[in-house]
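Just one protein chain is left out here, and the rest sit where they should.
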Amino acid sequence: MRWELPLTALGLLLLVVGHGIGLFVAPPEAMMGDVGRILYAHVPTAWVALVAYLAAFVAAVGSLWSGRFTWDAAVAATVEVGVVLNGLLLAQGSIWARPTWGVYWTWDPRLTTTAVMFVMFVGVLLLRSLVEVAERRLTVTAVAGIVAFANVPVVYFSVKWWRTLHQDFSSPETVSSPMVTPLRIAAFGMLFVAIGIAVMRWRAIYAAVQRETESPALPDMPAPLKLPEVP
Amino acid sequence: MTPGSGMITGGWGFVWAVYGLTWTVVIVYLSVAWSLSRRSK
Amino acid sequence: MDSPLPEPAAAPVIEAAGLCRRFGGRWAFARVDLRLMAGERLLIVGANGSGKTTLLRALSTSLPPTEGRLRLFGMDPVAAPEAVRSRVALLSHAVGLYEDLSGAQNLSLFARLMGKEPGRVAALLEQVGLDPRRADPIRTYSAGMRKRLCVALVLLKEPALVLLDEPFAALDPKGMDQMGELIAALPGAVVIASHQVERAGALCSRAMLLEGGLPRWQGPARSAWAAWTAVHGARE
Partner (left out) sequence: MTQLWAVLRKDLLIEWRARAHGVALVSFAITLLLLFSFAVGPNANVLRAHASAYLWMGLVLTSSLQLARSFQVETESNALDTLVLAPVSPPALFYGKALSNTLQLFGVGLVSLPAVIALYDVEVKEPAGLLLLTLILGALGLAAPGTLYAGLTARLAARQLMLPLLLFPLVVPCLLAAVKATTLILQGDPMDQIGSWLTLLACFDALYWSLCGVLFGKVIDA
């Protein structure tokens, strides 16, 4: 049974509820006013994008370790979901930055890391699309995925260090309680939707890889050759 | 992020932009993923 | 403690059961069963595209088989690649050496890589008749000279198993005779894939005929020609 369908439906429901509360019920943010409501769409996307990349990292290690295409399809599916969410995150971030900091782009450590992450994992997908031989594609995707993921914390801390020498931005670290509930609901909503999509993508990618690597029937053994007796 | 009367009034345009974008991406990607997974039965 | 365990019967150099290799939907070779003991020499004959080269590359561990079981010197090449590969040498169509380096430099590089005495390089170059051109980059070598350099590399390695893919190709008659002598002098087990059925057959004790990737016949090398004609018809 396609269990991802009910899960996705539940996710959508939670998303609607979370966003609904966030938009209409929760109080406006002290500093940003209603613009702060972008939080309930932006932060869940960020969290779930990271979860997707973490899942891709785990799948990549599994894929390299086992060499099986089930893991390879998992890497491809989770990276793809991560990249889509990451792209959405960047768009949300720049729309949010406009009213808050008056610019479309700031060198805020998180936003910068998101941009670098996006380019890296798009690179992984591109690399995957260029390799025809299934076994080599598995290795290449897994290795590129592992290195890309390992680079995320490194980029974040070095950019954070690179920025704090100038001045620190007010970043929504602590979220006060009336805002936490819609945020958490929306976060789980986004997570379930993302899992649902990832599983659907996995089914399609794995089916394609299976078709590609299904081994044709072994030709049967020819009749043994009878040689005239050599004197 | 603390509640209170917001200094920047308005800004709903940006809010709708973000939510509209988010929901469009979620719905489109979901339907594409769904149709691709069905076709590959 | 009775007498120490008897020396295990020397493990066969090659032990292949149901060996197959596929590229996408096409079987390059399939259902190959082979057992080669130390000192035995096998000739593999077959038309172009019958899977000879792919089989040789699989036996040399440079190409993992898709299915089947392969043991070299009793060891699993996937589990102990370096132990196995240090005793196997493959002479393939591709020269696989550095064009910008000279014959001597290539050989001394691989001597260092394989932990062999670089001092032997000079003697080897002489043995294969490349001494006059030893300092020239192999980019300037002819096809025959490149093949002789590859043979020198095989001799340098002193492998227990030598896999030769078309050793006589691109050689003039004198070169072929020399190649024949070099192969005859090889101590370990040898597998030759060649179209020169008589010349290579004379060097081997056993033979196998591949057709469309499938082993059609295995038997004594002297019947190789008969097997070939039975399958492919005699030359007019």
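We just call them A, B and C in the order they show up, numbering each chain from 1.
Simple rule for what comes next: contacts are C-beta pairs under 8 Å (C-beta built on N, C-alpha and C of every residue); 3 or more make two chains touch, one makes a residue touch a chain.
Worth saying up front: this structure is predicted, and the values here are computed from it rather than measured.
For the omitted chain, the shown partners it touches in the full complex are A, C.
From the set A:Val25, A:Val103, A:Val147 or A:Met221, the residue in touch with the chain omitted from the display is A:Val147, counting the whole complex. Across A:Trp3, A:Trp101 or A:Trp161, the residue that sits in touch with the chain not pictured is A:Trp161. Although one chain is not drawn, its touching partners on subunit A can still be listed: residues 64, 116, 119-120, 123-124, 126-127, 130-131, 135-136, 138-140, 142-144, 146-148, 150-151, 154-155, 158-159, 161-162, 165. By the touch criterion stated above, the residues of subunit C touching the omitted chain are 60-62, 81-82, 85-86, 88-90, 92, 94-101, 105, 109-110, 112-115, 137, 153.
The working rule: only the chains that are shown with their structure count from here on.
Chain centres here are Cα means. That of subunit A falls 16 Å from that of subunit B. On subunit B, the positions that touch subunit A within their shared complex are 1-12, 14-15, 17-19, 21-22, 25-26, 29-30, 33-34, 36-37, 39-41.
On the subunit A side of its complex with subunit B, the touching residues are 2, 8, 12, 15, 19, 23, 26-39, 41-42, 45, 84, 88, 91-92, 95-96, 98-100, 172, 174-176, 178-179, 190, 193, 196-197, 200-201, 203-204, 207-208.
If you check the complex, the residues on subunit A that touch subunit C are 212, 215-216, 218-219, 221-222, 224-225, 227-228, 230.
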